[in-house]
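On to chain A.
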Amino acid sequence: MEGMTYLAVAYFGMIIAVGLWTYTVVQRSRHLSERMDALEAAVKATSSEVVEE
Partner candidate 1 sequence: MARTLVEAVGIEVRRGMGVVLSNHHLELNQGDIMVLEGANGSGKSTLIEAVARLLPLEKGHISHGEHLVVDHEGRRKPSPLNVSLVLQKNGLLGCERVQEHLDIAMRMTGSTIDSTHFLEAFSLTHRASDNISNLSQGQARKVAVLSALLPAFASSEPCIVLMDEPDAGLDDRSMDALCGWITELNHLGHGLIISTHDERIKSLATVRHHLPDGTTTAVQNENHETKLSPQRPNSQQTQITPGQFGWNMQWRTLAWLNQNAMAALLTLGILLSLGELSDNLTEMQQLGFILAPALAAGLCGDAMVAMCREERTASWWYCVGTGTPHSGMLPFLLGGGITLLSSIAHTGSIELNTMVIGAILTGCVAHLLRFAQQSTERLARPQAVFIGLLTPVLILPYALLLDLLTR
Partner candidate 2 sequence: MKMKVGEALLLFGFIGIATTMLLAFLWAPSVSINAFESPAAQRIFYWHVPSAWAAFIAFGALFVGSVGWMFKRSELMWRIHIAGSEAGLATGLMTVWSGCVWGAAEWGTPWDWSDVRLNTFGLLTLLAIYLVLGRNSQPDGVETRDTFAAFGLYGFILVPFTYVATRIWSIRHPGPVIGTDDGGSLNADMGLILLFGTLSFTLLIFGHMLTSMRITSFEQRIEALQIQLDGGK
């Protein structure tokens, strides 16, 4: 049973690590997407100001 406990701890540790890694990657992707949308809006706003002038 000791072997199985040892194995279970290792497995859970790896699952948690993979989960964390997956989560950070997805979060970064979404954060960058929001940043990009904001920048594109700013560029669009700046271009329309120039046109108006």
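Observations, loosely collected:
Keep in mind that, in the parts below, contacts are C-beta pairs under 8 Å (C-beta built on N, C-alpha and C of every residue); 3 or more make two chains touch, one makes a residue touch a chain; residues count from 1.
How were these picked? Simply put, all candidates are chains of the complex that A comes from, given by their letters.
These numbers were taken from a predicted model, which means no experiment stands behind them.
Between chain A and the candidates 1 or 2, a touch occurs in this complex only for 2.
Residue ranges of chain A in contact with candidate 2, taken from their complex: 3-4, 6-8, 10-11, 14-15, 17-19, 21-22, 25-26, 28-30, 32-33, 35-36, 39-40, 42-43, 46.
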